[in-house]
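Encoded as structure tokens, the structure appears first; notes follow it.
Shown here: the complex without one of its protein chains, the others still in place.
Right after this comes chain A.
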Amino acid sequence: MDQTAERLLGSANRLSRDPETEIDWDAPVGDGYGMSPEWSTLYGTPYWDELTEAQQRELTRHEAASVATTGIWFELILQQLILRDVYDKPARSAEFQWALTEIADECRHSIMFARATERLVEPAYRPPFVTRELGRMFKALASGESAYAAILVAEEVLDVMQRDWMRDRRVEPMVRTVNHIHVVEESRHMVFAREETRERLAGAGRARRWVSALVIAIAADMIVSSMVGRQVYVNLGLDADRAVREARRNEHHRSLLRTSCANLMDFLGSVGLLTPAAARVYRRTGLL
């Protein structure tokens, strides 16, 4: 573990990004897409085709802001999980120092996302009340592989989307930069989360593995389903009932989600966290 942590610390030295100075927060924001339109929850549905191009673009900006808000919510959880985990670890160890580096990264990311959403759209988003309360419980209780694998799930889902958006010339340049900063730093976090998950699971019995697998799957469901909510459609003046209905049945979107989670599912499978019960949850959520 310490070897990985040392390497990651070295990598952070080689390239850490500072959104504060790298992004010109005073520059005017253009009217680009907030995310690749293909990633919109409505893309590929009849409703999408009825929208004007301007509406479609506005929708992606609100969706991007909503996803970023979910990102902030989870980063808050994550910071606490890590802080609790390293609470009594020796401060001189590379693992401890890397953990704090990660927290610092996440802290900067949350501020970056907050500022970016503020500049992108008018209304502020927040995950639904129930999700927030369940998150409160999770961050107080989760530990070991449940904590690290849940971190991994959240990071990985977001990461693959952002890799697409950052490369997409149609997306607003500020959003592209924000996404790249996140992608670079998350790649280190995911390496760390995988390593921790593997380590914590070594020697875990079947019962514990079963419970952890299910907890992680449910956390994944919460994260994914809270990314874009009803409020997004309401704020745009759309028929929210219809939008929610069509988004829920949107196989195009489900296919994109499955594709982005393929590596994650491979990893969970390889460490024995894809139990039948967990797999059922992932299939319902649309990740498998």
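The definition used in the following text is that contacts are C-beta pairs under 8 Å (C-beta built on N, C-alpha and C of every residue); 3 or more make two chains touch, one makes a residue touch a chain; residues count from 1.
Keep in mind that, in the parts below, contacts and distances are computed from a predicted model.
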{"item": "Name under which UniProt lists the unshown chain, selected from \"ferredoxin--NADP(+) reductase\", \"Lipid-transfer protein\", \"Cytochrome bc1 complex cytochrome b subunit\" or \"Acyl-CoA dehydrogenase family protein\"", "value": "\"ferredoxin--NADP(+) reductase\""}
{"item": "Contact with the hidden chain (one of A:Arg119, A:Arg176 or A:Arg200)", "value": "A:Arg176"}
{"item": "Candidates A:Leu76, A:Val184, A:Ile218 or A:Val234 - the one touching the absent chain", "value": "A:Val184"}
{"item": "Which of A:Arg84, A:Arg208 or A:Arg258 contacts the chain that the document leaves out", "value": "A:Arg258"}
{"item": "Chain A residues touching the omitted chain (full complex)", "value": "4, 7-8, 10-11, 14-15, 36, 38, 44, 163-164, 166-170, 176-177, 180, 183-184, 186-188, 190-191, 194, 250-253, 255-256, 258-259, 262-263, 266, 269-270, 274, 279, 283, 288"}
